[in-house]
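Omission of a single protein chain aside, the complex is shown with its protein chains in their original locations.
Labels for the chains are A and B, by order of writing; each one numbers its residues from 1.
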Amino acid sequence: MRFVDEYRDPVAARATLAEIERLAAEQPARAFMEVCGGHTHTIYRHGIEHLLPASVELVHGPGCPVCVIPMGRIDDAIAVAHQPGVIFTCFGDMLRVPGSNGSLLRAKAKGADVRVVYSPLDALRLAGEHPDRPVVFFAVGFETTAPSTALTLRRARELGTHNFSVFCNHVTIVPPLKAILDSPDLRLDGFLGPGHVSTVIGNRPYRFVPERYGKPLVTTGFEPLDILQAIVMLLCQLRDGRCEVENQYTRVVRDEGNPRALEVIREVFELRPHFEWRGLGFISQSALKLRAEFAPWDAEVAFDVPGVRVADPKACQCGEVLKGVLKPWQCKVFGTACTPETPIGTCMVSSEGACAAYYNFGRRIPTRSTRVGVARSAIADR
Amino acid sequence: MSAAPFVDASGLDIDAAQGRDLASASFSLARRFAAGATMWCIAPAWPQHARHVAVEFVHPVTIGKRALAAVAVTGPQPVAELRSVVRAGDVLCAISTADESIVVDALRRAPAWGLETLWIGCGPTQPRAGAAGHVLWVDDRDGRAPYDGSIVLRYHVLWELTHVCIDHPGLMRPQAEAADGADTCITCSDEGSIGEVVDGVADGDARVRTPRGVEVIDVTLVAPVRGGDLLLLHAGVAITRIESEHAGG
Partner (left out) sequence: MAEGTDFLYPFIDGDERDAAPLLADLAASARVKSAESRRTRTRDIEGNEETLAAAARAMADRFVANGRLFTFGDGGSSTDAALLANLFADPISGPSLPARCLVEDPAVITALGNDVGFELVFSRQLIAHGHAGDIALGFSTSGNSPNLLHAFAEARGRGMLTIGLSGYDGGGMREALDHCLIVGSDSVHRIQETQAAIGLALWKRVQSLLPSAARDG
């Protein structure tokens, strides 16, 4: 119980854990997937797996939008960054994502003007400061981040800023959730639904999960206590024979989401017919592109994006990890060839990627698992 | 006439679980003090307790213990006063029952101000789980815990244990969390940080207070906003409001 003392409100956390143990004791073993990378981060960082009873397993889902970007899109981004005069902007973690021939960080070292921004609005400001240079924003993220990009594009149009464009790689979380549910090699009893994505889309889009697939889903916040409470809610549903969408994160998530945010997404973006997710392959209608009205700000129109598709390296088993079939430490290259300093697969790149999160917090390895022996020697004590 | 009922008050004893909670609360508090924090104390119904906590830390009774910065905030507008004086990294210590609206309001704003929070309380009902970073509760059905020494015992022990922690400099150093926090990707972690509106500026923007300072944030999706509104921020945009009625949920 040592980690619990480090949690916010450890009293409540201990009571919740005791509740989980009571509930787990009266039902068969359960496996729940946390869909969101933020949840994966919380779970690893706070050693939650270590505290759960052996019969409650957490499986890490595809919820890191950086991890799922395929190599080809990274190669495209690097090609744009190398165009003459371009200021290429992105969120911090995109820098180290490997393409087929290096990363944006490597491109920067070779002379490309690659800059990290906190918000797409910062990239637009940069365009205002450098009217003579094209500024491109590498847009990545789920429904949480899409409104930010959409508002930026709307503002660019209002301001008439024409040296600004967006290389759009926004993806949506619901299609891969469905892909996972359709996957034959998957055994899951329920889902921890994304927290901040749901502030935008609300809880209604998840209703197909219980209704069509018979799995409960609980929208969850990011504190360790939130995750523990959501596990209690899932176990209670299973015990009571209920199967529904519930909201643990009521302090910020409304059932209807944020209608204005959805409206601005609709105004600026439309669905792509399909998009490739690293490890999951092509998923229909799972990503966003700019509408024709925003073509002047679309980097895919403004630049000659090669669009070459490159297969991910064979050794990397990101796909299996993302689907929850393998645990990070079961991947052939985890911790040896693939580390946060020299990532092969994207799961090792972002600190929310399942592998990097596991690597960084791996000292809290779940000792009850027999599979751990494989990885223990590979985890350097940093 | 027997004195026994006043001796046997159930809230007097610290059980094993609360002993651990006091230890972890003291440890967090000591780390904050070691990093230069001030602890701000509010106790709207019993300002004397806020003052007692402050005097305990500022003027230690024991030789060799250092003076730690603690302040009782007992004016008529504690939330406004806190807003103006606290700095990110400080600590808010509240002493009250679970339904004290001033404390509930201050605690929900604390993340926007970058504060660690500690709630020493009493009463028949407990706050919602996670209402503060550390919750030290005294079960009290007839309102005497503020007067019978139960609350005093908690902050006395907190003070003593905090000083023990501070004498372990190796454990007081800033640890890896700060470093890996800086490395967190806002997109992938699906970050949502809490901010408090300072005031609106033109074109759908507002100045919003966060632990990092005052930032200009696009509030188009949650407009109109007023000073004091709490917002959830992601990538420079407010994506939803945090309504007060949801704070209790």
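FYI, a contact is a pair of C-beta atoms (placed from the backbone, for glycine too) under 8 Å apart; a residue touches a chain by one contact, two chains touch by 3 or more.
Everything numeric here is computed off the predicted structure, so don't read it as measured data.
Return the single residue from B:Val86, B:Leu161, B:Ile194 or B:Val208 that touches the missing chain.
From the options B:Val86, B:Leu161, B:Ile194 or B:Val208, the contact with the absent chain belongs to B:Leu161.
Going by the contact rule already stated, which one of B:Asp148, B:Glu191, B:Asp205 or B:Asp218 would touch the omitted chain in the full complex?
Residue touching the chain left out of view: B:Asp148.
Which chain B residues would touch the chain omitted from the figure, given the whole complex?
1, 3, 6-7, 12-16, 18-20, 22-24, 26-27, 46, 48-49, 51-52, 55-56, 59, 61, 142-144, 146-149, 152-153, 156-157, 159-161, 164-165, 167-173
The working rule: only the chains that are shown with their structure count from here on.
State, to the nearest whole Å, the distance from the C-alpha centre of chain A to the C-alpha centre of chain B.
31
Going by the contact rule at the top, pick out the chain B residues touching chain A in the complex.
My answer: residues 17-18, 20-21, 23-24, 129-135, 137, 180, 183-192, 204, 218, 220-222, 232, 234-237, 239-240, 242, 246-247, 249.
Inside the complex, what are the residues of chain A that reach chain B?
Touch residues, chain A against chain B: 1, 5-6, 8-16, 36-38, 41, 45, 63-67, 91-93, 118-122, 140-142, 144-145, 147-148, 151, 155, 194-197, 199-200, 222-223, 225-226, 229, 250-254, 258, 260-261, 264, 350-353, 360.
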